[in-house]
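Here the complex is missing one protein chain, while the rest keep their positions.
Up next is subunit A:
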Amino acid sequence: MVDTPVAVAPGKATSTAAVLGRKEDGAMLGVSRSSRYIAHAVLILGIVIVAFPIYYTFVASTHTLQTILRPPLPLLPGDQFFENYSEALFGGVGRIGGVAVSTLLFNTMVVALAIAIGKIIISILSAYAIVFFRFPFRMVFFWIIFITLMLPVEVRIMPTYKVMSDLGLIDTYTGLTLPLMASATATLLFRQFFLTIPGELVEAARVDGAGPYRFFKDILLPLSRTNIAALFVILFIYGWTQYLWPLLMTNRNDMNTIVIALKKMISFADADTQWHLVMVTSMLAIIPPILVVLLMQRWFVRGLVDTEK
């Protein structure tokens, strides 16, 4: 979100029109050529620093194990791309604890989707109840939800584990996702958004004969879609990169997520580690989150432009 230092068109900062228009604005406002070059130089430097480790991982994933183990590592991709990737995806050798990478990716996908969707459903519904309904102890419930924010997951992890194992949910998708679904942050976010919806709009809907269900479905949900899209991206990545909880909850290798599997791949003695396959798996592991960000970003930018008042 770094941009040339130019005043943003007032009130329209988020629309694509403004984003696209900004370059011309820059020229018109007389931002000099050289300062734009400097801005770009800074940007490029930042990107290089951030992206280099990922590039290096990619480079390493295209070399043989021998090349990787004999420093220095080349800066350019090698010729082992197809060999390494097909070995990781389909070959027997690179399997992690006897489980194919595709299974791991599938597990992680299920976990990340379930956490993201589950969290969104639960938190949008609780925020809806808290903001739009008057019921006894409404604020008590709100504060209880709020207080759970104060406890980090790690503090709750042993009791949660005990409950899950007593329920026999070890090595199940339910066990992997359910405890991570309740979310005070997302509830809070939806609550804040709902509070900005003008009372008149709610009343107009009531006069128009929309009951609680219709109001939610026809008005609140469409108006929330940019929030939902943004949250989905964040929560998907949160779910995708979960480490501690899946580590505790899975004993069977075929229930591992990709992050856990990666960790298991390199927990051998250094010389035994199949570094080239570790790198391939890492590359594969970051592709789905990147895709989600790219796809959803387009979706929620369009959403912002569409619903902005």
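Note that in this section a residue touches a chain if its C-beta (ideal position, glycine included) is under 8 Å from a C-beta of that chain, and two chains touch if they have at least 3 such contacts; residues count from 1.
Here is the rule we go by: contacts and distances are computed from a predicted model.
Hidden chain, UniProt protein name from the list "Acetolactate synthase", "Osmotically-inducible protein OsmY", "sn-glycerol-3-phosphate ABC transporter ATP-binding protein UgpC" or "Cytochrome c oxidase subunit 1": "sn-glycerol-3-phosphate ABC transporter ATP-binding protein UgpC". When the omitted chain is restored, the residue from A:L89, A:L223 or A:I286 that touches it is A:L223.
Check A:R70, A:R206, A:R252 or A:R298 against the missing chain and you find that the one touching it is A:R206. Although one chain is not displayed, its contacts with subunit A can still be listed: residues 198, 200-201, 203-210, 214, 218-219, 222-223, 306-309.
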